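Here the complex is missing a single protein chain, while all its other protein chains stay put.
After this line comes chain A, so read on.
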Amino acid sequence: MIICTNTMDYPLRAQCQRVQKQMVVNGEKERVSLLFMKALVSRGSVDTVAQQMAVHPHYLESFLRTQHYILHMDGPLPLPHRHYIAIMAAAQHHCNYLVHLHSAQFLRVGGDPLWLQDLQAAPARLRLLDQINKVLAHKPWLTSCAHIQALLKSGEQCWSLAELVQAVVILAHCHSLCCFVFGSDADSNCSSFSKSPNGTSPKFCFIDSANGNTNVPPSLSSSPDLITHRRSLDSSSGMTCLKERIQKSQEECEKREVRLKTQVLQQADLEEEEEVICSTDSSRFITDPDFCYKEFAQRDDDHFEVFRVQDYSWEDHGFSLVNRLYSDIGHLLDDRFRSVATIPSLNTHDLRRAIWNYTHCVLGIRYDDYDYGEVNHLLARDKFYIKAVACFPDTTKTPGCRLSWTSLKPSEQIHVNLLIMEARLQAELLYSLRAITQYMIL
């Protein structure tokens, strides 16, 4: 008799094994499958975002680790609050996909379903975050220590510095993730369902992934398949293909629905709860829908100075502060920024730097040691794409806003999106951390 000490829970393990089987076991793929398994175990789902990122396994690893840490691990904020903050953040960019995802998770960790009705139903403390959420999402350069002060000033609803930092990290993470979601069409499955004419309830798309009670849809979970799938989409980049894809996913959805009906019966009560959420859209978490990105260069007054990275950089300043107030997050974020920079794709270093710096530039952060003429030279028309993804991700679906580098491989396109996402994450963090630093000096 051999005793094997395997602490994994059985249903999950079975699921993992299935995922494992679907994966081609070699090198990188193995790594990805391992990551997916971990994700399955921890959250019961592998969402489309992670599947997209799987082409860059090293990055995916640090991304998932960070996400898991800020949403599920030790931290000053209670779990439901974290997901609620994530919902608020995603709603700013009308990212229904993330709103749904986090709503489900919010309920799962025991959040009050009432809060999901709209922002007014949430506790005043969380509503206070709305201001900084709005600013960070659309005009991060407006972030000032007044915002921080408002949140921290003592009173019944006041925040502690540690809580605030975690909240800000979650906000920045989710805002930037919205960029990726829209940039890489990760939400298209979701949105296609809701638009589907045959009356399929949109709930299945995310319930499926959020509950973890069903299998990962085969087309999404097997990464080789996924890549070919995406390649066909990207190479033609035409509407026909998109239509095809929507149709395909609808069929898939129907198939899954049948499967679901047999499988999910015992979870009916949970679904009912979640059905409530899906029926409405994300705008109920927003207070000021007109507040949106404005060209930094054309801002009204010159009151807001250009943010110089040389004066407040992530490596020197941001890291130390965030790590001090929310332990270990600095290392995790650092790892993310590093790994996105070392992804072995987009071979030219200059191009990477151009994308990164341009993203920062549209958000008002400048590098003394960078010649912004290079941006025009290297990025040319894609400047619009980058700006759209970084600043108003919700409109990226409008035609004419696609990457024009047709020569880029899908993995490279994802890399571009990752770069934009990380740059935006860092930008928001820098602005908010600088504000906190200023607050601390006061």
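The rule is short, and it goes like this: a residue touches a chain if its C-beta (ideal position, glycine included) is under 8 Å from a C-beta of that chain, and two chains touch if they have at least 3 such contacts; residues count from 1.
The rule is short, and it goes like this: contacts and distances are computed from a predicted model.
One chain of the complex is hidden; its UniProt record names it "GATOR2 complex protein WDR24", one of "Exostosin-2", "Transmembrane emp24 domain-containing protein 5-like", "GATOR2 complex protein WDR24" or "Vacuolar protein sorting-associated protein 35". Contact with the chain that does not appear here is found for just one residue of A:Q117, A:T287, A:S320 or A:S345, A:S320.
Shown as candidates are A:E156, A:E295 or A:D368; the residue that touches the absent chain is A:D368. In the full complex, chain A makes contact with the omitted chain through residues 1-7, 10, 308, 310-311, 315-317, 319-321, 324, 334, 368-369, 437, 440-441.
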